[in-house]
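Missing here: one protein chain of the complex. Every other protein chain is in place.
We call the chains A and B, going by the order they appear; numbering starts again at 1 in every chain.
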Amino acid sequence: MNIQPVDFSGVYAANALQNLRNTAPLVHCLTNDVVQSFTANVLLAVGASPAMVVDPTEAAQFATIADALLVNVGTLTLPHADAIRAAVQAANRAGKPWVLDPVAVGGLTLRTEFCLELIKLRPAAIRGNASEILALSGMSASGRGVDSGDNALSALPAARLLAKQTGAIVAVTGDVDYVTEGERCLAVSGGDALMTRVVGTGCALSAVVAAFVALPGDRLENVAAACRVMSCAGELACQQTRGPGSFIPAFLDNLYLLDQEALA
Amino acid sequence: MNIQPVDFSGVYAANALQNLRNTAPLVHCLTNDVVQSFTANVLLAVGASPAMVVDPTEAAQFATIADALLVNVGTLTLPHADAIRAAVQAANRAGKPWVLDPVAVGGLTLRTEFCLELIKLRPAAIRGNASEILALSGMSASGRGVDSGDNALSALPAARLLAKQTGAIVAVTGDVDYVTEGERCLAVSGGDALMTRVVGTGCALSAVVAAFVALPGDRLENVAAACRVMSCAGELACQQTRGPGSFIPAFLDNLYLLDQEALA
Partner (left out) sequence: MNIQPVDFSGVYAANALQNLRNTAPLVHCLTNDVVQSFTANVLLAVGASPAMVVDPTEAAQFATIADALLVNVGTLTLPHADAIRAAVQAANRAGKPWVLDPVAVGGLTLRTEFCLELIKLRPAAIRGNASEILALSGMSASGRGVDSGDNALSALPAARLLAKQTGAIVAVTGDVDYVTEGERCLAVSGGDALMTRVVGTGCALSAVVAAFVALPGDRLENVAAACRVMSCAGELACQQTRGPGSFIPAFLDNLYLLDQEALA
């Protein structure tokens, strides 16, 4: 029988964020074309160092220098797949953690087959919405692109299965985020529906997960801390703004200014 | 003899926008590298769902799932051209409308030949500035990149000719936008010169046109509604800001908050 989800502690998140700011992990991002700038700005605001190095041979070189690798298949092409393979293999050889964001997996053949190949290569974490986690676990697929038609809680059994299959921490995100290693599960609240009206909030969260899995400490809690940092900054930004346009600068400012008090 | 342009009705625009928000059309964007994030944020703010799927085989799969397809040749390469061809053919087979933004057509060989190939494939709409519409119709070309040296009204005969040649609704945009199906022509006012100091406002308009051509009703009026929604939000944003930087968040907020009163 599975253990019930436990509310995640804001104190842990605050300590992990302090740790991240002290060490500024270098995150190698192989992400989609749409969110590159926003992803880099989110990582910079939170205190990490982003770098996008995309040529296959350079990606393999850089994966050994970086502290963590993000793989996002949102605008996958065959050349990108080559760079991702090379970077993941190099990261694994160098003992560097890597994170998978399986954008819109399920309905489209190339990315679905590629993600099924990638999850055999020991990702440290996988972050997706409910329909993506359902599709990747083999339990279901809704497949209307990046918008999840499913509820995060409904995908928790799939997240647990996927964690057991792959050895990864799996985060299924939505109104509440659930982070699991198979048995243990943390529930992270916060955020706001307005965040779904801004492109790249989910993709940027996966990049922040990559930054946090580079930290020492309990990896399950570190992934939950990434989710909490983003949901907390998002919630604050929504209180300060009137639409998705002003949300973006406010969100980055809040990530930059986020302190222990806000997180706890 | 051609019918004189008629001022477009704000009431129709308001109803079309409500219709769009109720149905949230899924817009498949094959657009240029520079404006991907802004285009996605504009579509989300207005109430549509963007998705960028760029591998040729996936693009063909996705074109049949999406409600409309946007093709923009701003940073065309040979691999992108393959993806565009595959997506357009799949959209046509599935009966889904597609929109062409012929960025900087006229002066550069690859995109000019490709756009002349594309307009034979029955686009539902074509959106460009005066020099692009002149070049595409065969009537002229100024060719200093994306900035139009010509006036929209001066390109109206070219727009009418292009509409008759292709069967598409043609929107030639500038200080005033003119939308024509060959005979009938609607004039859409609004906007502000500051919008030309922000990259991607024209490209994003073409994506919004794709969202509106997915709606039922008169296609000529739907394309005009897309132009009016953008010019209205742009005008409001310019009144609220002091430069092109603060224009961007204000524009997205206004798109998100736009109501019947503002449009009428």
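As a working rule, contacts are C-beta pairs under 8 Å (C-beta built on N, C-alpha and C of every residue); 3 or more make two chains touch, one makes a residue touch a chain.
Since the model is a prediction, treat every value here as computed from it, not as a measurement.
For subunit A, the residues touching the chain absent from view are 26, 33, 36-37, 40-41, 44-45, 49-55, 57-58, 61-62, 65-66, 79, 248-257. Contacts to the hidden chain, counted on subunit B, fall at residues 32-35, 37-38, 74-78, 104, 107-111, 143-147, 196-200, 241-249.
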